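One protein chain omitted, others in place.
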Amino acid sequence: MPDQLIFGMEVFLNGLMAGVLYALVALGFVLIYKASGIFNYAQGVMALFAALTLVGIMEGQVPFSHLINAIFGTEVHHFGWHVPALAAILLTMVVMVALAWVVNVLIFKHLVNQEPIILFMATIGLAYFLEGFGDMMWGSDIKTMDVGLPQGINEVIDTTTAGWFGYGFFIDNLDIVATVIAAALVFTLIVFAQYTKQGRAMRAVADDHQAALSVGISLNFIWVMVWSLAGFVALVAGIMWGTKSGVQFSLSLIALKALPVLMLGGFTSIPGAIVGGLLIGVGEKLFEFAIGAPYLGGATEIWFAYVLALIFLVFRPQGLFGEKIIERV
Amino acid sequence: MLDQTEGYTTEDGRKIGGVVMEMKNITLRFGGVVAIQDISFDVREGEIRAIIGPNGAGKSSMLNVISGFYNPQEGEVWYKGEKRPQMKPYQVAQQGIARTFQNIALFEGMSVLDNVMTGRIRQMKSGLLAQSLWKGKAEREEVENRAFVERIIDFLEIQHIRKTPVGRLPYGLKKRVELARALAAEPSILLLDEPMAGMNVEEKEDMSRFVLDVNDEFGTTIVLIEHDMGVVMDLSDRVVVMDYGKKIGDGTPDEVRSNQAVIDAYLGVAHD
Partner (left out) sequence: MAQSSRGADGLSSIPALLQRNAAQFGARPAYREKEYGIWQSWTWAEAEQEIEALALGLLNLGVDKGDFIAIIGRNRPYFYWSMVAAQSVGAIPVPVYQDSASDEMAYVLDHCGARFAVAEDQEQVDKIIDIQDDLHQFEHMIYVDPRGLRKYDHSKLHQFAQVQEQGRAAKDSLMSELTARRDALDYDSTCVMLYTSGTTGKPKGVVLSNRNIIEASKSSSEFDHLTRNEEVLAYLPMAWVGDFIFSIGQAYWCGFCVNCPESPDTMQVNLREIGPTYYFAPPRVFEGQLTNVMIRMEDASRMKQWLFHTFMAHARKVGPAILDGKSVSGWDRLKYKLGGLLVYGPLKDTLGLGRVRVGYTAGEAIGPEIFDFYRSLGINLKQLYGQTEASVFITLQPDGEVYSDTVGVAAPGVELKIAESGEVFYRGDGVFEEYYKNAESTASTKDAEGWVATGDAGFIDEATGHLKIIDRAKDVGKMADGSLFAPKYVENKLKFYPNILEAVVFGNQREQCTAFINIDLNAVGNWAERNNIGYASYQELAGHPRVLETVKEHVEEVNRSLAEDPMLAHCQVHRFLVLHKELDADDGEMTRTRKVRRGVISEKFEELLGALYDGSEEKFTTTEVTYEDGRKGSISATLKIVEAQVVPVAQEKVAAE
């Protein structure tokens, strides 16, 4: 087998793994968009915030220590304890649910029936607020995260592929774990949405507010639930990205990558978010490998996804899995 | 005057019970516009109560007051012997008041079965965690509710579209699905907002039969709005007539029919 092809396969696999992470972020967007019609620009920042909080809790950091120290002239930074990963994750989840509640009570409850663009602007505001708030709460330095996920090259794949092709594939264990977790998450979400009372209520709210009210569904409850779910997805994404490349503010930029993913997959489709994420992940890596690096001077990964999304918008505006317009009665 | 606690017996021998809901001096304003002006009437257990009136008379506003979509500026709503505080529509629904909408509010993307199942949300008690784990009580609850919903589906003869997404159904069937969803809630009061609107003669007859059968079979109290006089007179036990936001008549169909103010409103100077 020619080397190019073997390298290509490795690039492909790595692209898939990157795609999983895009998909995770996109999933958070889809959840909120489906249930409330809000395009949540803050989804990426939520992932960052979740990751910051998680690290902060694990390391026993004192929240708002800069502020406290500046006002009271103290020098507190750490509580001096370490919280085990699992407990920290649970605590972070509590924080995310609280955040969901606050966001609803303070912002979106007051914006019911507003234009989508106004809701969108509100989420932009939320994004910047949350970014600053996270900074203030946990500090702006880059942190490393280790919740015990396996990392490093997967030896089994390395030796197996070496046996087959004479060239060992470099696949990160973390990527494999991420894939498995993402798959489990999607499966759970689908089961939840299809077969539980709350899931059904969530779909109902997404479909028609008035009708949902008339059967006794509290919109507020569902919205808090959905924002919490989105917070949970953000937390998972935050853990993955954070473990991979450290918890830093550039994390919030991945939200922008989710945009083309959504255009590809459709804003309302959970499977669409997954496939869209994978397509973009694989697409940009392969493009860089085959065309970008050799002919275009590289760095095509930065814009490839957006161009692909643009092409899609022209030919299939509802996305791959977006809701089709039903023509026949 | 009818007695507060004792009911009456209709011509066809149905027993009507005591007052289950009473509207007392309801006034509803939108800005300067008065939609409902000082209206009072009661609804008795097991009866079919109609609210009629020309377009713009305030019928829909009244239904929206009952279902909590509007909160009146003045007046009181008494339900099951208690004064009802200001409530959100979903709280009203949870109290057992189900409704349909004139323009149909269904979950278009969901199947008929799922739509009707949402009507059971009030009956599903198990919490988020139990539901998520899909264990024991939650599973049993789902099965029981499904069985109940299947009876409704059978009752309204919509078995053949059980799995069809609602968005694909023709208008007449959508109306029936909406009724099914409201019935699934086992409501103590069922509010029907123009159930026959936009239907052809045959569909109207079907719907009339379903309304009567629902009342007969489940003993459900029904409050309906309709502007098709013929349908209303055939269906209902007592009728409230509204015009320009005021009540101009209240009584049995026969009484209302011979009421001069009602005749004027319908035949006299036409508005709208």
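Chains: A and B, in written order; residue numbering restarts at 1 for each.
FYI, contacts are C-beta pairs under 8 Å (C-beta built on N, C-alpha and C of every residue); 3 or more make two chains touch, one makes a residue touch a chain.
All figures in this text were calculated on a predicted structure; none of them were measured in a lab.
Q: In the intact complex, which of the depicted chains does the undisplayed chain touch?
A: The chain that is not shown touches these displayed chains: B.
Q: Which listed residue (B:Lys83, B:Arg140 or B:His160) would be found touching the missing chain in the intact complex?
A: In the complete complex, the chain left out is touched by residue B:His160.
Q: Taking the full complex into account, find the residue in B:Glu74, B:Glu217 or B:Asp234 that is in contact with the omitted chain.
A: B:Glu217
Q: With the missing chain put back, which residues of chain B would touch it? List them for me.
A: Residues in contact with the chain left out: 12-14, 146-147, 150-151, 153-155, 157, 159-160, 162, 201-202, 205, 209, 212-213, 216-217.
To be clear about the criterion, only the chains that are shown with their structure count from here on.
Q: Could you pull out which chain A residues touch chain B in their complex?
A: It is residues 191-192, 195-201, 203-204, 206-208, 210-219, 225, 323, 326, 328-329 of chain A that touch chain B.
Q: Going by the contact rule set out above, which residues of chain B touch chain A in the complex?
A: 67, 69, 88-91, 93-94, 98-99, 101, 105-110, 114, 117-119, 121-122, 124, 126, 128, 131-132, 134, 138, 142, 165, 167-168, 170, 181-182, 185
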